[in-house]
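Left out: one protein chain. Kept in place: all the others.
Order of writing sets the chain letters: A, B, C, D and E. Residues in each chain are counted from 1.
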Amino acid sequence: MIHSPYIRKPASVQSVMLAVLLALLPGVTAYVMQVAAVVVVNLLIATVTALVAEALILTLRKRPIAPALSDLSAVVTAWLVVLCFPPILPWWVTVLGVLIAIVAVKHLYGGLGQNPFNPAMVAYCAMIVAFPSLMSQWPPAGQIDFQTQLDLVLGGARQLDAITGATALDAMRTGLRTSGASVDSVLQQSGTFGAVGGRGWEWLALGYLAGGLFMLARRIITWHMPVAFIATLAVVSGIFWLAEPARFAPPLFHLASGGAMLAAFFIVTDPVSGATTPRGKLIFAAGVAVIAYLIRVFGAFPEGIAFAVLLMNLCVPLIDMKTQPAVFGHRGSRP
Amino acid sequence: MIARLFNFHGGIKPDSHKNASAAPPIAAAPLPPRLTIPLRQSVRSVARCLVAPGQRVLKGERIGAGEGPLGTDVHASTSGTVVGLAPCAMAHASSLDTLAVVIEPDGKDEWIERRAFDHRAVPREAALRYLSACGIVGMGGAGFPTHIKLGNGRGIETLIINGAECEPWITCDDRLMRERAAEILSGAAILHELIGARRTLVGIEDNKPEAIRAMREAAAGFPGLVDIVAIPTRYPAGGEKQLIRVLTGIEIAHGKLGTEFGVQCFNVGTAQAVHRAIHHGEPLVSRVVTLTGNVRRPGNYEVLVGTPVETLLALAAPKPDTDRYLMGGPMMGITISDLSVPIGKTSNCIIAASAALFPPPPPELPCIRCGACARACPADLQPFELYWFSRAKNVGKAQEYHLFDCIECGSCAFVCPSHIPLVDYFRFSKSEIWARERELKASDQARERFEFRNYRQEREKEEKAAKLAAKAAETRAKLSGSATPTDAATGDDPKKALIAAALARARQQVAVEPRNTDTPHAGVPGASPGIASRREQPDLHDSDATS
Amino acid sequence: MNLQTFRENAWNGLWKQNTGLVQLLGLCPILAVSTSIVNAVSLGLATVLVMAVSNFAVASLRNFIPYEIRIPVFILIIAALTTVVDLAFNAYLHDLYLVLGIFIPLIVTNCIVLARVEAYAAKNDPVSSTVDGIMMGLGLVWLLGVLGGIRELVGSGTLFSGIEMLIPGLSPLSVFGDDYPGFLIGVLPPGAFFTLGCLIALSNRVRTRAAAGKPARAASDGEEAAPASAAP
Amino acid sequence: MLTALLVMTGIAIVLGAALGYASIRFKVEGNPLVEKIDAILPQTQCGQCGYPGCKPYAEAISNGEADINQCPPGGEEGIRKLADLLGREFKSLSEEHGAEKPKSVARIDEQLCIGCTLCIQACPVDAIVGTAKHMHTVVPALCTGCELCVAPCPVDCIAMTPVKETLETWKWKYPVFELRSAA
Amino acid sequence: MSSYIFIVIGAVLVNNVVFVRILGLCPFMGVSKKLETAIGMGAATTFVLTLGSGTSYLIDHYLLQPYDLAYLRTLSFIVVIAAIVQLTELVIQKTSPLLHQVLGIYLPLITTNCAVLGIPLLSVALDYTLLESLLFGFGSSIGFTLALILFAGLRERLDGADIPAPFKGTAIAMITAGFMSLAFMGFAGLDRFQ
């Protein structure tokens, strides 16, 4: 028998995920125009892989397929995998990454809503650890033509040194660490940098920001995570920068580079694997920002957001447990 | 005028659907051919039957005497003949039966002698007893006896009259306030005096401007008594704790009652019923019921308690595509599985539901922890956590996360994008916890009795041994060496042996075969199949066993 | 010691109470050393030796050990025997020692050794205790072999790398050819956890199948495990 | 060699003495765990677990003699709680000890009862009232449904009747929806 | 001073005993089903490991090295640690019988929590001073406790998840540990700022 309530808001998981995909579009457009158009091909490959993998597993588990496929959550995951990976990866790396995200992270834990880790970020971490060199080959923004990009993706011979360049974060790190240069000299010497971050990549950051604001307006996400993430990243990098401007890059550089904006609005906000209470969300996002900064600046990996997200995912049960909001009639007490 | 309203967290704004049924004035429902008046008006309150089949009763005559601390009296809703005592389905999600008095109306609708009651002339307790004798219970939903809620007449600062009527579709309180504002306020004045309040507030959602206007006009007749406050329309603003919060800013602490914070809350219908009882001497025998939904003639009717829903429905002319009926609002009501259910004192609304108006819920998807439910929850709960634990049947953990602060308002399920019937999970967990508490009590009792029995047997054995020793000594003293004391002990040995054998058998059966197969096992005397077959027999007397 | 107990010991050690799959003891060496088949199996065999000897020693001396100091005494015995084995290998089987050497002291800390001593040898006669030690150890060996094989294959595309040091003349198999990029996670710590997790899942499945009375159909097991092995 | 022996002997003496002393000094009596286990058991006192009552079974569990899945009246829920308490893995009810059944109470057919008092003596919780040669009755509120009284009755007049649902004991069902086939 | 901090950071995060050094896995898998027991086990291990590191240093520095008895290292360390464990067990049994029952078989197994021997051996190999050994032992056991607590939190949450049947229980726990170890790789390099 059906019990009350008998009426429901016309909301669905599908509409939520669709909104996320829509919100990604400005960023994707900037990607295509400014960096590498081949990302569209990657998105296609990833989407198909995600859907096929999901369908296969559900068949194996003898679960209904249609609702799971149509909820679009796998597509969101697939897109985020692609947007975190370098665009000129051979296609099989993308496929493997999506498979890890969907099969090993999402469905081993029972599918949508049950995975304690962010699937896209696990995919990134797994792949950068497994294929550190492939995963650090980024094309310089807008300098190779589409045909070359496509050849690289579909498996032509890879003349890597010739094509790839360092990302802004990478260039900054190598510059600061191995050649002992100062931030200013690094910023000036290389064509990698634009006004505030990596050249061309700044536009992506702007695109993601726009999409994020759209999601905020649509109430898909709440303000806590993006605000806490951006503020913390700015404050932490600001402190280091003020202390030693020659050794540490300015906050704006950190915010506009790498995946900071994508992370602020689309990744730390993953509802499934993130903290859920308002205070918990603040702690979670701030934690991601701090760890990501430390890894970027002192650690072994050029971009630390993925690991930071994963590390904070580990803490989510504890954070949620300790930040339960006071229930009506219980102000000042927690479970 | 109250300067400041407070806010409660969460809440939702579903489409109200109130206009259609709120338009026509309240009409009296015709007398049904039969009235079925349950002796049990809510799960908690039970009454003892006072009439016998064949007896003629008048309208307002007492037919049931309240039993226990929460009992209130039950009255005949019209004059006629008691034709029987029969089980009838309760307006309760379980649809379990309860005993009801069936009355065949004689069509005269003849009242008992009605006399106004001067509550100021008698001690307060007598006035409360009078209300109880008039069968006044809360008409806002829970049916809690009003005389108990009136308490001891001390310590109440604010009396709140709940005219929020926050659920969609329902308009009975709206109409009542528009048409009988003066009666409501008169009732409020009585409640005010009885409870000893300093001030009285009437909270009405601001989507009922006519009701607010009518109440304000009527309030002029009670100078200084009440403030009529328009509150923002947001479900569940009518929930007791939410309304108290909005009007006074007080947050009733967990496990506490409003009275402990100096606030008490009554429904407008309750207030009107109090007025009728005190000033007109009329027990509570009818109420206003909204008939709406997928019907041609939505509206409000004054309905006698005990009127079967099916006879009422004809008034509203349900459309042919109606597939089920709801009692109560769409947020908290129940589906009526049996249309013979009688209208009770808390039945405020019957909604004819069709697939178009109330589509069946889309398939349940896993929770994506989006937090929409937490944002909607007026109790500041994290419904998805409660759901996570309830789904895993980890009800203890759900309780730790304050399951029992959930008021089952359904806001969370309303917003959930995964269409999870969250409230059902919470109800499941709650009743599971209650059941476990009952079991725990039973097992504590069993343990105590078992230990006591062991202690008693031990003691008896000792006493017997002492007696035997004494006897033996005596015998030995008398003669020498012929009778041994053990002979005396054998007297009760056969019984003990039997029990031991039974225990052994019981254990053996268990080891050898599942208990309720009916193939007798070689070597085991026929007891086992016997037990099994007897257990499967339907039993005629199980009411003894369960009462 | 009769055939029956022997069978029981063998079945327990190899499958029913397998240390890595069921008891979840001795996990550290299992996970740490299974980066290649050769490493894994070598350590497994060294463990078999230590377990057999220490089970025998404890079972023989069990009547002389007071309860409250049993753990220190057991550990004393295990540690001493391990050191002796280690020294002996070093001196007389030096080539083998070069491969196994670093793993042997690790055996002391392998809790499965103490667990078996405490759970079995302290209560049983020396002969069946020795058999128990050997069987438990062999259960470890096959698991280590499988784990090492999978990780090596996934991680670097080879099998039996390092075999030339153990048995000169043999050479490793390069299964996927020299172009295989190497899925590094396989040989890193996370790969160890994933692979063992998947093996446990597989064994669970086989066990439930067996318990359900259906013959475990190899084909469908393979299918079911597919998502697992696709996971690194 | 000598230094080695001396060093190790020294260590051994110190440690052995300390341990020996501590084992006396910190000796424990009693076992609070039994109470905790007993509190979880349903107190049906039926003996299906293979022990004469719940307390003895609790003692057996705490000593490691009995497994946690031997009490059918406690059901899965009971096993789960025991597993939680003891930090063990959950296992399903052991088949040889019986199956979980709907709760029942004994009822004596008063027409047949000859008043032999055998059932009274079998009942572990004194739930049967009556005196010799007079009709006996089960007090349903006290009966745990252990069935121990059934077998001793010489005229087979005791039957177990499942407890019927009332408004007080009615439970909301676990929500099940077609599209979510059970795991 | 900063080198002490790096020793602790390194032991807690970068070279976490469980996820990077792969030590102490049996209690990590066994005692992580509930948060309370995880905390208890963590505390017990911290106590034993810190004390063990100090004692081992003293034995190594004042007995074994002067008399050239390095081959007795494993033996003497493990025996001393075993004794410390047994002492702890006796004390806990008296003072907190419930903790004792819950930790049941794991208390004796602290001895063979390989971390308890592995960490003192490592700190000898790393040539740490007494203070450094203590910090290293303490940091490592904090790392162990951290891993245990995070893992227990996750496992409590996993209780309700609809995990494929063969993966229920230890298999998914193992895989979760894998993801945790992957996450901890992110700390690589943080213990050697230039």
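Details
FYI, contacts are C-beta pairs under 8 Å (C-beta built on N, C-alpha and C of every residue); 3 or more make two chains touch, one makes a residue touch a chain.
Here is the rule we use: contacts and distances are computed from a predicted model.
With the options "Cytochrome bo(3) ubiquinol oxidase subunit 3", "Na+/H+ antiporter subunit E", "Ion-translocating oxidoreductase complex subunit G" or "ABC transporter permease" in hand, the undepicted chain maps to the protein name "Ion-translocating oxidoreductase complex subunit G" (source: UniProt). Judged over the whole assembly, touch between the missing chain and the shown ones holds for A, C, D, E. One of D:Gly20, D:Gly64, D:Gly115 or D:Pro154 touches the chain omitted from the figure, and that residue is D:Gly20. From the set C:Leu76, C:Met136 or C:Ile150, the residue in touch with the chain omitted from the display is C:Leu76, counting the whole complex.
Residues of chain C that touch the chain left out of the display are 35, 64-66, 68-69, 72-73, 76-77, 80, 83-84, 87-88, 90-92, 94, 97-98, 155-156, 165, 178, 182, 184, 186-188.
In the full complex, the hidden chain is touched by chain D at residues 1, 4-5, 8-9, 11-13, 15-21, 23-25. Chain E meets the missing chain through residues 71-72, 75, 79, 127.
Keep in mind that, in the parts below, only the chains that are shown with their structure count from here on.
Taking each chain's centre as the mean of its C-alpha atoms, the one that lies farthest from the centre of chain E is B. A comparison of the B-D and B-E interfaces places the larger number of contacting C-beta pairs at B-D.
Note: the chain lying farthest from chain C is B, by mean C-alpha position. Averaged C-alpha coordinates give centres for chain A and chain D that are 53 Å from one another. The set of chain A residues that touch two or more partner chains comprises 64, 67, 104, 107-108, 110-111, 114, 126, 129. Residue positions 15, 19, 23, 179, 183 of chain D each touch two or more of the other chains.
Listing the residues of chain D that touch chain C in their complex gives 15-16, 19-20, 23. Residues of chain C touching chain D in their complex: 68-69, 72. By the touch criterion stated above, chain B contacts chain D in their complex at residues 40, 43, 90, 92-94, 96, 98, 363-364, 393, 421, 424-425, 427-428, 430-432, 434-436, 438-439, 442-447, 449-450, 452-453, 495-496, 498-499, 502-503, 505-507, 510-511, 514-516, 527, 530-531, 534-535, 537, 539, 541-547.
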